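With one protein chain removed, the remaining protein chains of the complex are shown where they sit.
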Amino acid sequence: MATESSYYVPEQSRLPIFATIGIFLMAFGAATWINGGSSYIFFAGSLAMATVLWFWFAAVIKENMQGLNSDQLKRSYVWGMGWFIFSEVMFFAAFFGALYYIRTFTLPWLGGEGDRGSSNMLWEGFQNTWPLMVTPEQAVSGDAAKVVGPKGIIDPWHLPLINTVLLLASSVTVHIAHVYLKKGNRKGFNWWLTATVALGGAFLFFQVEEYLEAYQHLGLTLESGIYGTTFFMLTGFHGMHVTLGTIMLLIMLLRSVIANHFKPDDHFGFEAASWYWHFVDVVWVGLFIFVYVLGA
Amino acid sequence: MGIKRLFAFLTLATIAPGVLAQETAQNVEGGAARWGVNMTQGVTEVSRTTYDLHMLIFWICVAIGVVVFGVMFYSMWRHRKSKGYEAAQFHESTLVELAWTIVPTLILIGMAIPATKTLYDIYDTKEADLDIMITGYQWKWKYDYMGSDVSFFSNLSTPQSQINNQQPKAANYLLEVDEPLVVPINKKIRFLITANDVIHAWWVPDLAVKKDAIPGFVNESWTRIEEPGIYRGQCAELCGKDHGFMPIVVKAVPEDEYHSWLSDRAAAAARIKELTNKTFTFDELYARGEEIYNSACVACHQAKGEGIPGTFPAIAGSKIATGPMDAHMSMVVDGSPSNPAMQAFGAQLSEVDLAAVITYQRSAFGNNMGDTVQPIDVLNFKNK
Partner (left out) sequence: MAHGPKPGFTRWLYTTNHKDIGSMYLWFSFAMFLLGGCMALVIRAELFQPGLQIVQPGFFNQMTTMHGLIMVFGAVMPAFVGLANWMVPMMIGAPDMALPRMNNWSFWILPFAFAMLTSTLFMEGGAPDFGWTFYAPLSTEYAPPSVTFFIFAVHIMGASSIMGAINIVATILNMRAPGMTLMKMPLFVWTWLITAYLLIAVMPVLAGVVTMMLMDIHFGTSFFSAAGGGDPVLFQHVFWFFGHPEVYIMILPAFGIVSAIIPTFARKPLFGYSSMVYATASIAFLSFIVWAHHMFTVGMPIAGELFFMYATMLIAVPTGVKVFNWVTTMFRGSMTFETPMLFSIAFVILFTIGGFSGLMLAIAPADFQYHDTYFVVAHFHYVLVPGAIFSITAGVYYWLPKWTGNMYNESMGKVHFWLAFVGLNVTFFPMHFVGLAGMPRRIPDYALQFADFNQIASVGAFLFGAAQILFLFNVIRTVRGGKKATDEVWENPEGLEWSVPSPAPYHTFSTPPVVR
């Protein structure tokens, strides 16, 4: 692992400090907005952030095209992306862990089983079921309850199944695109990448369908007790990641189509996006099993 | 700074606190011993085993410390450059390193065995003679004697003036309540511990019982007290502003005394119930209300009804306390629909006390509504 003497250390840069201001405005603005204030700060921050990211990536791309990036520096980007994805895995782990804990410990206890089963005396009549259709509060206060369980849940074998197929297929297509790129077949690359983005878009479309169904017909909402909570938080964060991944791939597509970026042996930007996509895919498989199938 | 002056300073710095403490310390009579440095041995078998366990680990640590620090000080003394000591160059020895991995492991196993035994003992809540339900509220405890009608709240009884240094502090400053938990000795008492709002923890050192009170869940714990006496403890989980002001007092008495106390308590509760049908004058209600206010409401709404801006609204000039009676009653009886900190007092206070405190709030602090609400009205409101 030799350090080549040409490791490129960028000159001073304005990007990070603007990025800082962007992220700060986003955070501060989001807090203000959620607390009932105006949303302008948040949107100003988002705009700033998007602009900075644009210029930042442009700078990195330019440096790469100028040949400033040694193989070693490229490895730094590889490590960076790899560990970023690991941090994302841990973020999801927190929510999967919560789901596991609720199902294995909390609900049985509230339902009167196990070590803390006497908790059931506070929720007389409550029964541990999954999906949780009747919340503990509902079991006690009936219609007066504030947190009311859902009337129905999403059938895993309709939309979610379709989405599983779509997403798995998209992992394949992005891989094929990668193979074409490595072979130097630009046209093949563009087509397969287009297919991937389309599959991602379709997935999102069906997820929106599913959410509408849940909210409008099933009474399955964020507020419908722990089932709705875990369901929407897990699938919601996943959906946000799909959105981000789709945008990333779309940008890669545009870079390829419009600017002819990427070389058969030098295309880490695309590769990073495809890793991210595979990661999102794996999370979905977890969701499909633990949230949809084992949740029904 | 010269070395001499440094030493003078250091000596001063170490001695000063002691001197200061001697000068300003209050004379405490009847309170727990001052300068206490160790865990109590307590008055139950569990508390004694816990104490023994604590001392065992402590001495093991001390012994290890003596060896480790001994070697260290020895080489700091002997192996210094100023004494011309030449450094050796060894830097590895598998044998030694193996030894100091294995020996500590064995020591740890030695500690784990008694700890495991004690833990099993503490967890055995079966076959209790008596069940008491303990509920933590912001910032008081409620005790329910299961299987009887007796149930009451236990509030801090130290007056605000002592806390604010306007009066000398009594011996049991901050560790005294208006109504202690009374229990019989030599009986296995099971505690069912829960909370109404946030997490609290019920802790009495002499019983070696500390268990979190978690809203929505019931935790179990038990004790068997061997000596009559008064045992004091405190809430041991941060539960908001007055976390430091929700003490616990347990009064352990012989069994027959306990039974007569229990029946007295039940009779008193019945008398209060009878009062529900009585009609009170404004002055009676106002006077009783003031008392209730100062025990149940003052923590949040403050002594002059001024509240704490941003957290707890003022009662003085409050729209609700100077508005329609029904809204006021609903706020106090059912709690706030939007802010859980304002609890449903309907379940905590008797109808008489509710009527009194509402009447009081409407005419105190410059709110001059002058109207009254009778206990029976409150009862009717509750039953609606």
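Per-chain residue numbering starts at 1, and chain names A and B are given in the order in which the chains are listed.
Everything below uses one rule, namely that contacts are C-beta pairs under 8 Å (C-beta built on N, C-alpha and C of every residue); 3 or more make two chains touch, one makes a residue touch a chain.
Since we're looking at a predicted model, the values are computed, not measured.
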Which candidate, B:M146, B:I308, B:A327 or B:A347, sits in contact with the chain we can't see? B:I308
Out of B:P104, B:G229 or B:G370, only one touches the absent chain, namely B:P104
Touching the hidden chain in the full complex, which residues of subunit A are there? Just list them. 1-3, 5, 7, 9-17, 19-21, 23-24, 27-28, 30-31, 34-35, 56, 72-73, 75-77, 79-80, 83-84, 86-88, 90-91, 93-95, 97-98, 101-102, 105-107, 110, 114-116, 119, 122-123, 132, 135-137, 145-147, 221-223, 225-229, 232-233
Where subunit B meets the chain that is not shown, the residues are 1, 6, 9-10, 13-14, 16-18, 20-21, 24-26, 28, 31-40, 49-50, 53-54, 57-58, 61, 64-65, 68-69, 71-72, 75-76, 79-82, 85-93, 96-97, 100-101, 104-105, 108, 111-112, 115-116, 118-120, 122-123, 138, 162-165, 169, 171-175, 197-199, 201, 203, 205, 208-212, 214-217, 219-220, 233-245, 308-311, 340-341
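Criterion: only the chains that are shown with their structure count from here on.
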Which whole number of Å gives the spacing of the CA centres of subunit A and subunit B? 44
Residues of subunit B that touch subunit A when the two form their complex: 192, 194, 216-220
Which part of subunit A faces subunit B closely enough to touch in the complex? 109-110, 116, 118-119, 121-123, 136
